[in-house]
Structure formats: structure tokens, C-alpha cells
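With one protein chain removed, the remaining protein chains of the complex are shown where they sit.
Think of it as A, B and C in the order they're written, each chain with its own count starting at 1.
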């Protein structure tokens, strides 16, 4: 592992490596989805797999999400471990019945007698001007529904480790990866999309948030891109003597309450930042957990930043206005510190 | 209106009357859905309409929710005012793309140049042992998404008045009616399902919560069935000297913050009760609003009761355990009052 | 009409089908009665021994037995909201199934699923309450069969109403492209709840839609279990031999309402008595009784045996306990 530490991968390669290693380890693992074969996945998560495992285990599908995600459920019920890719999370509406009414509920409705060890991986996020039907995260839409684990890793190390965990998990896991964090050649090049990733297989738990920056004055809970923006804002705040603790939520369901509660016990202030819609979203859930379970720890109103309940607009000036960025986070914290 | 006051209707008849009167008033209004013709709608919302308006304006559809809800969108774009019925909200997953990506977003993506004056009405709720795919409310699933008004009336008076408002609204409205509040002959007979309903047309706004019981000690926010249970619990609490104020939320989006904030300014305590899943649900949103906008008014942690993040189970003992009822509400308030 | 001269179907298979049909019919008749327990004098769907929606298959037995006679427990069956006949013909544990419908802890799903959600992995049976949604699951089973190099087949039962759902089209196209051992059996009982077939379906019968996928299609008329047997035999053998999917449509009869309690105001009141005249169970019995290889006593013994099994299942369900309320919180995730 020591030498492996220096090994650097992009997000998509980290994911593809995880899948490849698990396919080698377990013949029941296979992948299906649109353009995941020769194309390697529109966001590169299956790059190199068809060359290695052939079209019998890496299946390009027609544009029939209900059929192929439903087929993954049927295969999982028979003991296979499918990984289905929904190209953009925004397309969920054509197949949500399979996801919500079947994948998520069959284990429960069967009294635990049917297991569905499958991964539904899907690309989320905006910021590159793909407009209203290709830029959402929909974190809360999935996390609201019991019966699925829902994770959203923010860096290549976690992408690999959490993908390995997801594949080995006996429950359905919705694995959301952020397009901008895949490190693709045709997107903006972000440092956050490249990271040290050991070659040997390892796992990262699916139910643990992570403190990515320690601080004593205010807690900022973020997820995926928002974690990175929060860290950026925190660094600016530090120059002004405000020490923000930043938590990368990583997992939406189950949600790791303890890490957040522990942090606010120290900071007594909380800002939650989300790339999903504001109302009925992740920011609400985290806030409600604290308002219920750590109420007396709080010294100021709980603050939240998210998409202000509008569809994601196309034009750059508009999209930048609705997606929270480092500036907005910085300003919001400043306001919170001034007020209380 | 004075004499009309004595007129009593069930929930379903109140809805059907609203639709009928609007169909008379505006030739562009029509209804489509499964079994809404001769059957009159599985939950009776379209009773008598086909007899009055014929099969040209009351259209039974195949089991093709994507096609007929999408067709309603297409017709609305051309100036019609369709009312589409999705038989159970639980079926949303087969047509959510039309709802979420098109109905909700086209007005915005067209820069306001396309209006979609349509109503999507759908039956919600459990309590009669119909299990995991027929008992959900999914309030938050819809309310999370910008671009739709989402309402959930709790009594025949509001069902009529809000349906009239919904039909006349130039925006897409998701109209959720609770099966148990329809007053159907084959369901449990509830007093709440029968109410005074004036014959003359009237409107009830789509963006106003309502204080249904005044009190000074604690605020209970409920919606649909939960409002009735909250009132029941409040009456029991009153016997013990605890005066609960009960708010019927009525509208999930837009949400009426003011009524809730005003109430907690008086009571300083808040319990939110929901028939939807707990996490990332309505209880979270209401809690977060208060934790952000009325934090210093609160004297105790904000408490919430909802389905404890499990699919709705079939067996009566199990279903009764997961859906909040008057008892649980009563006990929760007692606990809140004891603690703080 | 299946009284007409038929190419040979072995007496053993015929008898098996008849016994299953008797069992199914008796099961549904019992259920119709039990369902009313606790719902009189005022009907309340949520009350009684068996609450919730109840979709019975009385009259639709041929579709189930005519194909399940060719299946083993390695073959998969997915069924819709009206699943009892398929479950029984596929050999689902009758006691656990009935206990599930009663909401008991000994049920297939520990009381969490109920009548529309019966899962018996032992015989690879499942069903669900969303129209059309079981077809993709059968595609997945058929994929598994192919990936593992087995000769297992997967059968998805649906109603004629379901053939207009998107899932039907997507699944059949996918199964055809991948040449999977999938058979979709469309039970045409003339209605999707209240909507007659001609108001929902743009073709005479759904086997005609096979040409939209370049696959085989077959039609069975008159609710005939023996014609179904033969058509199914071919389809199953095609599937086992890697020759791809088949759509079978069978004309069948819904003797009862869509669900128990359906006022059925949408259908002519003379329709059901007419259908009852053509009861496939009576027809098959008559045919067997007229044959030389089986006599009246044998038939009666068999009928008694079938009914006894059903009675025992109901008794087991009655005797079982309700689950602990707190168990509602279990089984969301397995660990």
C-alpha cells in the first residue's frame, strides 16, 4: 500500500477499476446500460471493461431503462450481482417504478427472503450548461425512499472504495457519481477529480460521513461538489480567522447523524449546502435531525444553501446563479457569524 | 350560501362536483384516466361525469400512464385544460418522466412562453391494508420538485374549493386526495369524509395552510389524515390541560411558512406529523423552515412523527404500527411537554 | 373447442392440470368467503380476516396450468396483481402463501407483502401490484439462465390490459434482441378493471404484436387448457433450445369482479352466466370422465385431495400468529 499511495487516478478510472476487480473476483457480477460497452460509459465509468470481460458481461442495452433495470432486479433475485447504469439521474422518471416499487421494496415485502444485491449507478450534477433535464442531482428524491442505500462519493479514493462496498453489499445501492468529478478529458479539469488511489482492492463504508476539514466556529455539511466548494470557502474564511469544520456527507441513506451531531456540539453553528433543490431536500433533513437531536447545542439558526426551487437553467449566468458556489458559502457563513 | 351551508357531501362527490361545474363553465376542461368513465374513478372522483359530458370529454384510457399524462401535457400546451387521473400515486414511477421532466419544467424552460394549465389528480394514503405499492402518500417526492403546485386537502369543503382553484390555475397542479377521506361506501366510514359543501362554485386558495384548532402550548402541523388525528390527539390533551394548536398544511408547494411561524411564535413548541416517509420528507422541510426562520422562538427541540423509513407493510398490526395515529401524537406531545 | 378431437396429451399431464385447476378454483372460492369475514354487514375493504384489495382468478385457471405443467422449479414465473392461479400452478408453498394473505408471521413475507406480493424463491415465483412491471423481472431471470448456460425458462403472466404498458414493449424488444428464453402469457379476460379490451388495445390480440419483435406468437381461444398446453409446450421448447421469446395470448374468463367488492356496473349482467356455461373446469372434468383411463372414483379422490390441501393451508393461516408490531421495522435491509 505504501508504494500504491503515489498512484493517481481520475474518478471514472477509479470506478472502472473497482468494477473490474470485482468482476474478476466474482463471476456473478456484470454490467448493463446504455453505451457502457465500446463507448465505455458516457462518463467513463466502464472504460476498458468490455475489452477485458467481453459483451457477455458488459451489455449495451437499447434505450429501455424500465426493461434493463427491471432485468437487473430479476437477475439479482436469481443470485446475480448486476450493476446497471442509468446514464443521467435525470432519466429516472422513465424507470422509477422499477427502482422505487420493486428494487427498493421487494426485499422488505418478501420478509427478507429475496435479496437484491445490485448497484444502480448514475451520473448527477450540473455546472456545465446541460440544462433542466441533464443537470440535476435528485439526491433527496432517492434518499426519501426506504429500501435503497444511496451514496454520493466526492473523490476518486471514495469512488473506488465505495463502489467495491456497493457491489459486495447484499442490498440495492444507488451509486451517484458526479460528472464533474470523473476527471474526463472533455469536461473542465478539476483537481478534485484526481486523487491517490491504491491499486489493491479496498472498501470504504457506505454509512459514514467524513470530516474533511476540522474547525471550531461553524460546521458546513456538504456532499460531492458542495464539499469541495465548502472547503474552498473554509480556506478563505480561515484567512479571516473563522475556522469552519467541513463534513462530506458521502452517504444520504443511511445518513450518518453521529458525525454531524458531534461536530455541531463543538461548533454550535450549522450551514448545510446542497446541489439538489432546496425544499424537501437534504438540507432540510440534516437541519431537522439537528433541530430534533441536538437542539440545545445550537447557538444560531440553522442555515441552508441549495438550488432555490427552480429547474436548472441553461444559460451560464443563470446556472451559476442557482448552483451554490464557494462565494455564496463564504458569504452565508460570514452572515451567520455576524448575526449570532 | 346560507342555505347551502346545510348541504352535505362526501369527499369524492365534492371533487366530482367541482370538476363538473368547471366542465360546464369551460369547454376546454376534460378528464382522462383509467376507469374514470363508467366506473366513475376507482375512488369516485369522476362519478357522474361521463353521463353528463359523454366519452368525448371523459376519456377512459389504456394502462399507459406515460402516454396519457404526456398527452395531457401536449393538450395543455395547445390551450386545453386537462385533468388527468393517476389512479394511485404509487404508480408515479411509470410516468414520472412526464410529470417531473416535462409537466413541471416546460413552463420554465420555455421562459414562460408555454403554459400548462393542467391538473394531475391522484389518490394517496394507507390505513386499509393495501400494502407497499398502494398505500403511500409520496408528498415530498412531488413537493421536492420545482414547477408543480402540490396540494393535499383534508375535507370535502377544501376538496371542492381547491379543485376549482386547481382547474382555473394556469400552472400544473398535483392534486392529492386521500382515499380514506373520499367517503366511499366500501371503505371505513369516517366523519371527516363528510362535510358541508355549498352547491355554488367557490375557490379555496392553493397556498394557504389553515389553523383548524387554536391552542397556546404546542403547535402540531399535520396534513390530510394526520390533521384529523392531530385534532383527535389535541382533544385528549385538552382534557389534561394542554392546549395544542393544530395546523392543516393543505398545500405542500408552495408551502405557507407564515401560518406556521405565526403559530410557533405563540406556542414555542412544534410537532410535525406526516403520513409520508420520515427522512427527507415534509416533517424535515417544516422543521428546517422553523430552525432557520424562527429559531429563537423555539423552547424545545422540534419533534416529528412519520412513517419510520420502511415501505408500508400489509398486515394490519404492522401497518398500524408504522402510520402515525392519534395515540402516537398524544404521547409525543406529552413527552415534549414533560421534557422542556 | 377442446372437446374436439385433440392430438395426444398424456393422461398424466391432463390429470395434473385438472387437479391444479380444482385446487385453484377451490382456493379462490374459499378466499371469496373468507374475504367477507369481518366485512359484513357493512363492507369495509380494510377490515376482516383478509383485508385490502383481493383479485381472484376464478375462471382463469387454464392459462396457469397449461404452461406451468411444462415447468420445473428452476424455471421462473412472475405474476401480476391477480396471482393465485399462477402461484398454485407453479407449486408455491400453499400454507405460507395463505398465511401471507392472512397477514401472519408464518407467511411468505412475514405479513409484509400480502396477496399482491407473494415471493417464493424456492420455486422462483414472484408477483407484484404494478401492471406490467413483472415482465422485466422475467427478462432478468431469462438473462441469468443464458449467462449461466442453463435451459431454464422465464414466464411472465400479464393481463391483456398490461400489454399496453411501456414495460411490455421494452421487455419484449430486449428479450428478442438478446434472444432470451422468455415467454409472455397474456390472459385476455376482456377487461382491465372496467375498461373493455377494444377501448384499450389497438389490435385484435397481442400475439399479433410478436411481429413487432420478430418473435413467435400464438393464440389460444375458448379458455382451453389443452390448447394452451400445446402452444405452451412449443414455446417452452423453443425457449429451452435457444430459439428466443414467445408471446402467447389466451382468451380467458373473469367470472368475478375485478376485485372483490367491484360493483361491476360496467358489464352486462348476462355476461357472466354465459361465461359460466363454458366453465373450463367442468369441460375438462367431463372430458376426463369420458375417457377410459380414469374413473369417477379416481376423480373424486383427486378432488378431495386437492381440496384437503387447500383446507389445510387455510387452517395453517388461521392458526398462525400475527407478527410482532415492531417487526415492521425489520427486513428493509439485510445485513
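As a working rule, a residue touches a chain if its C-beta (ideal position, glycine included) is under 8 Å from a C-beta of that chain, and two chains touch if they have at least 3 such contacts.
Because the structure is a prediction, the values reported are computed rather than measured.
Taking the full assembly into account, the omitted chain touches A, B, C.
Annotation: of B:13, B:129 or B:149, B:149 touches the absent chain (contact as defined above). In the complete complex, the residue from B:48, B:74, B:308 or B:325 that touches the missing chain is B:74. Summary of contacts with the chain left out: across B:24, B:170 or B:240, the touching residue is B:170.
Panel shows chain B; residues 30, 56-57, 59, 61-62, 64-80, 82, 94, 97-98, 101-102, 106-115, 146-147, 149, 170-171 of it touch the chain omitted from the view. As for the chain not pictured, it touches chain A at residues 34-35, 37-39, 42, 60-64, 66, 90-91, 93-94, 127-134, 185-189, 308-311, 313-322. Residues 164-170, 172-174, 176-177, 199-203, 208-209, 211-215 are the ones on chain C that touch the missing chain.
The definition used in the following text is that only the chains that are shown with their structure count from here on.
Farthest chain from chain B (centres taken as the mean of C-alpha atoms): C. Every chain gets a centre from its CA atoms, and the centre nearest the mean of all protein CA atoms is that of B.
In terms of their C-alpha centroids, the spacing between chain A and chain C amounts to 41 Å.
Put simply, the C-alpha centre of chain A and that of chain B have 31 angstrom between them.
Mean C-alpha positions place chain B and chain C at a centre distance of 36 Å. Multi-chain contact residues of chain C (touching two or more other chains) are listed as 109, 111-113, 117, 128-130, 133, 166-167, 332. In chain A, the positions touching at least two other chains are 66, 94, 97-98, 101, 108-109, 146-147.
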